[in-house]
Structure formats: structure tokens, C-alpha cells
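All protein chains but one are shown at their positions in the complex.
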Amino acid sequence: MATDTPGGPGPRLTLREIAARLGGEVEGDAGTAVTGVATLDEAGPGQITFLANPRYRPRLAATRAGAVILAPRDRDATAIARIVAANPYAYYARTVALFHPPRPARAGVHPTAVVDPSAEVAASAEVGPHAVVAAGARVGARARIGAGCFVGEGAAVGEDTVLHPRVTVYAGCVVGARGILHAGAVIGADGFGMAPDEGRWIKIPQVGRAVLGDDVEVGANTTIDRGALGDTVVEDGVKIDNQVQVAHNCRIGAHTVIAGCAGIAGSAVIGRHCQVGGGAGIVGHITICDGVTISGMTFVTKSITKPGVYSSGLPMMAHADWLRNAAQMRHLDEIAKRARAAAAPGDPHGTDVD
Amino acid sequence: MATDTPGGPGPRLTLREIAARLGGEVEGDAGTAVTGVATLDEAGPGQITFLANPRYRPRLAATRAGAVILAPRDRDATAIARIVAANPYAYYARTVALFHPPRPARAGVHPTAVVDPSAEVAASAEVGPHAVVAAGARVGARARIGAGCFVGEGAAVGEDTVLHPRVTVYAGCVVGARGILHAGAVIGADGFGMAPDEGRWIKIPQVGRAVLGDDVEVGANTTIDRGALGDTVVEDGVKIDNQVQVAHNCRIGAHTVIAGCAGIAGSAVIGRHCQVGGGAGIVGHITICDGVTISGMTFVTKSITKPGVYSSGLPMMAHADWLRNAAQMRHLDEIAKRARAAAAPGDPHGTDVD
Partner (left out) sequence: MATDTPGGPGPRLTLREIAARLGGEVEGDAGTAVTGVATLDEAGPGQITFLANPRYRPRLAATRAGAVILAPRDRDATAIARIVAANPYAYYARTVALFHPPRPARAGVHPTAVVDPSAEVAASAEVGPHAVVAAGARVGARARIGAGCFVGEGAAVGEDTVLHPRVTVYAGCVVGARGILHAGAVIGADGFGMAPDEGRWIKIPQVGRAVLGDDVEVGANTTIDRGALGDTVVEDGVKIDNQVQVAHNCRIGAHTVIAGCAGIAGSAVIGRHCQVGGGAGIVGHITICDGVTISGMTFVTKSITKPGVYSSGLPMMAHADWLRNAAQMRHLDEIAKRARAAAAPGDPHGTDVD
């Protein structure tokens, strides 16, 4: 337990013990003991499962699980021992964490790590093999700096933050408390700023910082550039998936989530509680208000001022159909003009709304 | 030969010697010797070239190559010494490998590497400078763990597998035999799983594994996440290009290839012998059957049950044309209604097929 290796059985806990720690109401035998969590389909008698999405109710009848977490509306949907929770999905998340708590920091600096004498590393922090903590950098209490990480000059990593192996935090950048940065993430590389000058590009030194708030998660190989003059800011509670690019001087509002492979261009401002779908592209210098959802592979080309869902990715079709239809995209304006010209008087579609 | 440095002349081999090792039938002077492989356009007298695509037949007449690999149908298309092979492209691949064999492992652990005493590293395996092999990890015979790699607690790397520099394999994950993982690849970072709870996101610990079969190639900076509860699985013979994202609980069928920058969302199941084009996006929780080809930049939004080619990426046009045509996308439904309303009786297109 509490090693780096997840999975496998956890401690043996009764429903009574789980509810004592996480709340909720036990129905059925509160002494039922389980050692882990699994899906409705895969759980066995020694495991607890969960029903969060009503769509999966039919699977509840067939589950072999020893216990189940469910919503008040499903309280009587099974005879299995159960925990009734207002938010079964969140309860599930907390239950998994009960069985698989994150490994705490192993206090100390590995002998192969290189820590500058002027760096301030908390005594309770862990600095892994071959990690580098440069001059003036700070590593907070109980933080874990993984193998091969680089924390640049004057950079700061907050309390209880975990840097998985091979994370780079450039000089002067800030990562808040309780963050999780996955392998290969790069915080604070130079923004992509150049001035054209007689057919060549002159580099604009990027002298702002990348500043991440508390409780931020950053996926593997994701990149968040430093600002040109001001800072790039990722507010508290933001969760970013793998391979995402956040350009210089962006601001990502608190509790926003960004799925894999999305790209956000320079100086874009994204509101709080937004959701950006995988592969979406957001152009620079625009503002997206709070509470916006961007569908996967959508191209956001202008500011959004109204909460809601926005899309542009075209769904696939069989290639032969696509060839025929996509070719007409080159004529869409002409087609529109013809269709409007042809619309008969009195036709309900006969008013040009263009 | 057999160093890390590719290119340059290889050993001197006659066509007879090549055919003795790789099969095929020699036509012309079997004593013709070559020291490497080059394209039809670039090969010189000391090199062997190949004709795999009939489209390049005109270049065969002009080639300066000393020898050529070609298909039975092209047997008499040149007087140059040649090897006739059923699959000239595969034969070409094997011929390059004859001249440039992969460097074998240099058995032993570099003095700067950090290998936990409980790790099992085969005596014939190579562990490079600054690599870390954590507690309980296993490294198979003749495997190469490159400089700065991280093999996590309890993870396994199979026989003859090559990890190029700076690959991360998280705790508990499995890489099969004869794999090739390129620099910066991350296997087993946490899947992107969160439960919303009162305006915040609660992390769902990801306790499944990422499990790669045998003969899998993973490109530079590609990421394959671990599963939430069950495993993410990449079956035997799968080839994945650079900068690809494979999310938690995906299953990629055997001998499927995935080109650069593609993104595959959680719990997607991709069949065997599929080809996913560059930049394609595949939404989560869908199933793609065996033998499907997804064109580049296609957005796969639902399951595919029939082998074939599927597309959605729109081809570019001059910007001014695009502005005019793309603007009509906002009115396409209205245009369709007008066009249908206007269609004359008896018009072959007059039946609404919507």
C-alpha cells in the first residue's frame, strides 16, 4: 500500500468503515467487506462497484460485486449491500483513493540529484535520482520531485505537489500546492514570439513567467509556455490532459478542464468552469466566458460571450461519400445563391436570411 | 557497423549473398556487389535500389544504381542486375536492415544508472547513463534502457526491447518483447479521470496499467495512459508514430498503425489491422472494427462496424474562396431546405433523401 504501484487489492474495509470516512448512508449489511473498486461488469464479491450513469442500470442486475455505490434515486434498485451517496461518481473517486492512497514523499534528496546550495528544499520533500534543483529554486513541504526532473533557477514548486519523472519547470516559473505534473510536461519554455525584419525572424526574449495555481494537474508531455512580458496564468483547480499546448500569456480560468491534444494560442483568455474537448484549437487574443464547453476538434476562431456548447468538427463518413460531398464545399457559396434564387415565392424558406 | 550511427556505407554484399539471406531470385550478374540502399533517383553504382510502386517505373530507366529489387511483373523492365521478390517493399526493408543492423545491447549497468536492488535486470541487458530502474521492475534479456529512462516500480520491459533516451514507463506498466520506444514516450501516466463535485474536480486515482504487447513501436513524445480501473492495452505488432495520445482504457488491436498527432479518447476500442491517419481524432467509448482506415485529420464520432476508408477532414482552398464558402456552412440546413423545396417535379434529384 502507498507504493508507486497502483492496482492490486487494497486494504480490507467494511461499508461501515468507508461511510465513516466518506459519508453516505449504508443500506444492507454494513459489515460487508471489500478490498477494492471495479466496474459493474468486472467487480467480484470482494469489490465495491458504482452506478453513476442511469444508462448502466441494467448492468446492476447482473453485477457480481459485493457492494455498490449509488444515488438516492437508485436506493432500492438492488438487494446488494450498498452506500447511497448524493454524487456516486465523486464518491467512487474518493473510494478508489481510500484503497489506493497516493504514496507520500520519501523525505530527502537522492545522492545523484543536483541541488544548488541556494535552493530551498523542504526537509519533508523528496528529490529523486538525477533531478536538478537550480539556484534559488524552492520546493515545498512534502513535494515530490521525480527522477530526472529539472526545477530551474528561482522556480517554485508548492507543498504536496508531485512532479512525475522528467518534468521541466523553467527558471522563474511557479507551480502551486497539491499539483500533479506528469512525465515530460514542460512549464515555462519560451513563448513563440518573433518580429519579422527584412525577411528574417528576430527572437523576442520571453521574460514573463508561467504561473500555475493550486490543485492543478498537467498531463504527460503537455507544454505551458512562459509569457512574453507578462505571465501565462493557469488558475486553481485547472486540469489539463496530455499533449496540450498552452501558449504565452494565456489565462486559463479556475476549474476549467482541457482534454488531450488541444492547442491554445497566445493571449487567449479562457473562463472558469469551461471544458475544452480533445484536439480543439483556440486562436490567440480571444476571450471565452465562464461555463463554455468546446466540443472535440472544434476550431474556436472568435471570442465566446455566452455559456453553452460550441462545435465545428465535421463527423466522418465513408470515404466515397466524403469525396463526393466535400468536393462541393468549393461551390457552397454558389450553391447557396442558386438555392435562394430558385426558392419559389411563398416558400417558407424563401426569405434570404443570409 | 552496428553502432548507434546509421547511414554511411555498410558491409559489401553481392546479390547472391543478399538473396541467400533474404530469398528472392537474382537476375543478371549475381556477383554484383553493393554497400547500401538508396532511392531510384539517388542510388549510385555501389548501391542497390528498389521499385515497389509501378508509378516510379519511368525512374528505373534513369537510375544509376548498381542493382535493383523489383516485383515479378517488372522482372524484364531493366537490364541492371536485380533481385526479383514477391514483395519488393518488404524486401527493401530487410535489405536496409542487412546493411544497418540494430546495435545489440552492451550488457551491463552504467555506473551512473540507479537500479533498485529488488529490480531484476537481465545480465545481457543494457542500462544506460542516468537511467532509473525502480523497485521490483524487470528488464528482459538483451533489452536496452537508454540514457535518462525511467522504469517505474514493478514495471516490466521485455526481451530485446529498446527504450531510446528519456522514455518513462510508469509503475506497474508492461512493455513486451522486441519493442522500440522512442525518446520522450510516456507509458502509463494517469488517465484523465475526474468527477465533478460542487464546481470542483476530484481526481479519480488511475489504478489500471498500460500493457503493450510484443513488437510494438511507439514514437517520440507519444503518450499511452494507464487505465482507470482496468488496463489500457496495445496488442502485438502495433506501430504508433510520434506525438500520439492514447487515453485510458483504450484497446488497440494487433498490427494496427497510428500516424503522428492522432488522439484517441478514453475506452475507445480499435480493431486489428487498422490504419489511423495523422492528426485524426477518435472520441471515447466507441468501437472500430478490424480493417478500417481513417484518413488524416478525420474526426471519428461514432463506432465503425464495416471495414473501409472513412474521412472528414476538409481540404484547403485559397483563403478568399474559403471565407465565402465556409460562411455558408452556417446556413447549410436552410440551403438544403430551399434546394429541396425548389426542385422541380420530375427532377431526378427531386426526392428528398434526407
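Read from first to last, the chains carry the letters A and B; within each, the first residue is number 1.
In this text, contacts are C-beta pairs under 8 Å (C-beta built on N, C-alpha and C of every residue); 3 or more make two chains touch, one makes a residue touch a chain.
All values derive from a computational prediction rather than experimental measurement.
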item	value
Selected from B:Ala143, B:Val300 or B:Ile335 as touching the chain missing from the view	B:Ile335
Residue ranges of subunit A at the interface with the undisplayed chain	112, 114, 130, 132, 134-136, 148, 150, 152-154, 166, 168, 170-172, 184, 186, 189-190, 192-197, 199-209, 221, 223, 225-226, 229-230, 243, 245, 247, 261, 263, 265, 279, 281, 283, 293-295, 298-302, 308-315, 317, 321, 324-329, 331-332, 334-339, 341-342
Interface with the unshown chain - residue positions in subunit B	3-7, 37-39, 42, 87, 89-90, 92-94, 96-97, 99-100, 102, 110, 112, 128-130, 146-148, 164-166, 180, 182-184, 215, 217, 219-221, 237, 239, 241-243, 255, 257, 259-261, 273, 278-279, 296-297, 313-319, 322-323, 326, 329-333, 335-336, 338-340, 342-344, 347-350, 353-354
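Simple rule for what comes next: only the chains that are shown with their structure count from here on.
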item	value
Euclidean distance of C-alpha centroids - subunit A vs subunit B, Å	26
